[in-house]
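Only one protein chain is missing; all other protein chains are in place.
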Amino acid sequence: MVKKGKFDLKIVREKLNSSLLSDVLDGMGIRHQCLVKGIRPTYPGAVVVGLAHTMLMVDIHEPEQDTFKLQLEGIDALKKDDLMVVASNGSTSAALWGELLSTAARCRGATGAVIDGLARDIRQIEEMKFPVFAVGFRPISSKGRVVAVGYGCRIKCGDVYVEEGDLVVGDIDGVTIVPDTAVEEAVDRALERANSERVTRKELLAGAKLSEVYAKYGTI
Amino acid sequence: MVKKGKFDLKIVREKLNSSLLSDVLDGMGIRHQCLVKGIRPTYPGAVVVGLAHTMLMVDIHEPEQDTFKLQLEGIDALKKDDLMVVASNGSTSAALWGELLSTAARCRGATGAVIDGLARDIRQIEEMKFPVFAVGFRPISSKGRVVAVGYGCRIKCGDVYVEEGDLVVGDIDGVTIVPDTAVEEAVDRALERANSERVTRKELLAGAKLSEVYAKYGTI
Amino acid sequence: MVKKGKFDLKIVREKLNSSLLSDVLDGMGIRHQCLVKGIRPTYPGAVVVGLAHTMLMVDIHEPEQDTFKLQLEGIDALKKDDLMVVASNGSTSAALWGELLSTAARCRGATGAVIDGLARDIRQIEEMKFPVFAVGFRPISSKGRVVAVGYGCRIKCGDVYVEEGDLVVGDIDGVTIVPDTAVEEAVDRALERANSERVTRKELLAGAKLSEVYAKYGTI
Amino acid sequence: MVKKGKFDLKIVREKLNSSLLSDVLDGMGIRHQCLVKGIRPTYPGAVVVGLAHTMLMVDIHEPEQDTFKLQLEGIDALKKDDLMVVASNGSTSAALWGELLSTAARCRGATGAVIDGLARDIRQIEEMKFPVFAVGFRPISSKGRVVAVGYGCRIKCGDVYVEEGDLVVGDIDGVTIVPDTAVEEAVDRALERANSERVTRKELLAGAKLSEVYAKYGTI
Amino acid sequence: MVKKGKFDLKIVREKLNSSLLSDVLDGMGIRHQCLVKGIRPTYPGAVVVGLAHTMLMVDIHEPEQDTFKLQLEGIDALKKDDLMVVASNGSTSAALWGELLSTAARCRGATGAVIDGLARDIRQIEEMKFPVFAVGFRPISSKGRVVAVGYGCRIKCGDVYVEEGDLVVGDIDGVTIVPDTAVEEAVDRALERANSERVTRKELLAGAKLSEVYAKYGTI
Partner (left out) sequence: MVKKGKFDLKIVREKLNSSLLSDVLDGMGIRHQCLVKGIRPTYPGAVVVGLAHTMLMVDIHEPEQDTFKLQLEGIDALKKDDLMVVASNGSTSAALWGELLSTAARCRGATGAVIDGLARDIRQIEEMKFPVFAVGFRPISSKGRVVAVGYGCRIKCGDVYVEEGDLVVGDIDGVTIVPDTAVEEAVDRALERANSERVTRKELLAGAKLSEVYAKYGTI
């Protein structure tokens, strides 16, 4: 896969974070890339970095309907360095992710999951250290309640458009989506910005006023 | 009390959890038993297991009204293995539970509290290790703000009907209500299901695809 | 500054908390002083105690507009024992507080920040142990998104009116605002109340029923 | 179609309404049959009476996706006395119904539409006197925005389960769903109840107190 | 009743409205007297003017519970020139007002009803020209669903405190509560203000700029 050759996921994991990437995307004029505040790490310290593998789900109300077929097929399609990203049109009826799906996803090479919906088996997921972000928790199975309507498609997750292959970086501050086409430039810029922030911090720690630093550098 | 003879609360505490019980209730056709996502443990690791002792409260706006009489009488009525379950019609005006009520409830033999409303004294409650679930926290006393309108009645807590004596099991995944009439069967089934999940997990860890496991067992 | 002479912030920090102060304000007939439940510590154990330095912000939609000038001027105006209190009319578009602002505020002598809006750089803020309360987190910069419209003014933060110089006390239970004019009496009363609660607790631990204690003391 | 032989839709239209049917369903122990308050007539005087033909839709975010195929097939399947009932998982992104769909539906024999979502072409719909109920209005086409995921299935519309063939009666008070299996008895009971209300009204108009009437008849 | 002697309800009905009264209450420093926007006339042209007779209701979940006794007693207690004002803690489960209650209330001399909750029988209520304001409509009876917990008490309706005997004035702009103690002065001031607005309107119609009028009179 050529795209993954374009930048180094390992460097992203070690040196960057959601806020740095958001700042440089702003500078590139790409301004709506951070998920809404409600999609949170399911355990302290969970960090997600990976290439989006998208899925769209929706609540149904036929308890006997087979809700697993397409969903499981979509999860089985995960590849190395992929990150599952699930949109659900605001479903709160059931958990769309849990321990067994985490186990299967990790075996395919996936690095985590971002669920714009609910999850369960949170204690086990923390023990596995498989990073999952979600809107909340509920003990209910999605069986007969929520069905996949597609995967690999463009979705709206946490109010941000996500496409298959976009870089996703999530940590305690939230989740930033870096569009596939902007990844290389964004990563380069973010590495630089990490350096310039160190200068600002040092001056502030030395007692400089914010207005002075702003006058000097034109930003904070 | 005959009902508590029907099953062993100790086994529920040690072997089961909210998700396992939700799954087996689904299998029994009892499908609306998990509280909404917003009712959460007030400290990490809090787990509630007990028999519901219900109370319904409501906001009032006469600061001088005696709001304690019926509420305290209802809490004093708690018995061994009971769990306080409070509905409040969405009250966010004051804390409906705190350290002193926890202290009194524990002395009566209660195992915890599930509050569809706010709580306070959260640091002290954690120190006591008295498990309380709530919608959120606020430092305000309920005195002159929220009054009990009844206890021992059928309530709607977290969008689920709860009756006096129902089994309540809550943990990090959320809270499941097992109706009194279904308790024995649900507990038996859940113990079995804990075993079958071990098999599935093992196959997935060995690299099986989800679709394969689903084809083999008809579920995940 | 005379006001700070009237009571000892150190004693407030060591002996009081948001719930005790809320209870005594109730007793003084000052009944709407606790922020709504959604404004929470950004890390476990964060406690804020200080004198409010207020700011009002608002979302704008001109990416090129200078959104920093007045905001930075307002933060530079922080003095010893001040606490930044920011209202934002429900903004969730960007983080209104982060590591660099925390660094600058601490250098001015500020003791923390209460943001009725979002924050970022949460890991770094926890490492600094600079206590910040916020509604949530998002990695997005406020640059070109949210602008200060004034500081030092009367604001509505978490549904409570806050004026420059009010005492703010926040902990895991939430945040209580003590109006400047009521501070001395409230602090004195709260120190007394801390004692009387010890008596009640002791009687409950000895097995007294809540109704008995209530009949005896007229409160809980 | 046998079912329509079991009762007379014309009598329902002329003599009954949503409130009478809700009251008799209550009396039969069928208690969750009225849609939430937000689904309203799109023009004054609009009344819907018909047999539910259900559809489930969901927001998608691929502008180029064909969103019409299944939806149009489902509408083309409408039969005489059917009423289109559309659930959308809270979609507010586009209008799911308009003038052209109304025109086509009427040509198939449909009596109206109940949309748990948005509609448009409201002036023309009023001119046609084709009764449509909806959550609100927006000028946006659903093309490339909202897609049908099934029709003829059990849906949840306005928080009520609706199945193909259920009787739907909507007017200014709201919309009541009469399950197919309860229709005959409910219609018979409602015709009787319309009579008994006349007696109560007469006594109240003659000056009787509500408490007296309640003591006499055991209801109001 | 002395209070009604203090001012003339007929003049309020003929010359004043909710906006004029709100403006003069502002001028008297009484600033939180208008209900939230969601409480609306149930039919075009409905206007309520009367003295508040308050009731507090709450959702319950015991279908067999007698929910009528206290409610009907409270309605039977309505007197000439009273206006029923019902708070419900956000109930949307059932209609708290309808045709039969309107009929009974009018026979007691009541001038209308303001319901912070739902209503039904809207067509009949319009035909009776009994002015009712409500949050919305639903065909469901409150029987076994919503119970009165008191009447004649201080309530919070539409986010405003209302006490027995306060003057209530509602029209298409909304509903203003004039506290009993401020009625005489507010009515006098409002009659004057109606005159001064005529001058401003005339100048604007003659082409004056708003800034000019504001500079001249110090208000708009």
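In this document, chain identifiers A, B, C, D and E correspond to the written order of the chains, with residue numbering beginning at 1 in each.
Throughout what follows, contacts are C-beta pairs under 8 Å (C-beta built on N, C-alpha and C of every residue); 3 or more make two chains touch, one makes a residue touch a chain.
The structure displayed is predicted, hence computed values, not measured ones.
Considering the entire complex, the omitted chain makes contact with C, D, E. Considering E:D23, E:E62, E:E164 or E:E185, the position touching the chain not shown turns out to be E:D23 (whole complex). When you scan D:I39, D:M55 or D:I75 for touch with the missing chain, the hit is D:I75.
Of the candidate positions E:G74, E:G98, E:G136 or E:G174, contact with the unshown chain belongs to E:G174. Among C:H32, C:K69, C:K129 or C:R154, only C:R154 touches the chain left out of the display. Mapped onto chain C, the interface with the missing chain covers residues 56, 58-62, 65, 89-91, 147, 149-150, 153-156, 161.
Contact residues of chain D toward the unshown chain are 63, 68-69, 72-73, 75-76, 92, 95, 98-101, 103-104, 107, 118, 120-123, 135-141, 143-144. Contact between chain E and the unshown chain involves residues 17-19, 21-23, 26, 31, 34-38, 171-176, 197, 200-201, 204-205, 207-211, 214, 219-220.
Just so it is clear, only the chains that are shown with their structure count from here on.
Fewest steps needed to get from chain B to chain E, stepping only to touching chains, is 1.
By the document's definition of touch, common neighbours of chain A and chain B comprise C. Different-residue interface: chain D and chain E share under half of the residue numbers found at their contact. Chain centres here are Cα means. That of chain A falls 40 Å from that of chain D.
Annotation for chain A: no residues touch 2 or more other chains. In terms of which chains touch, the assembly is arranged in some other way, matching none of the line, ring, star or all-to-all patterns.
The complete set of chain-chain contacts reads A-B, A-C, A-D, B-C, B-E, D-E.
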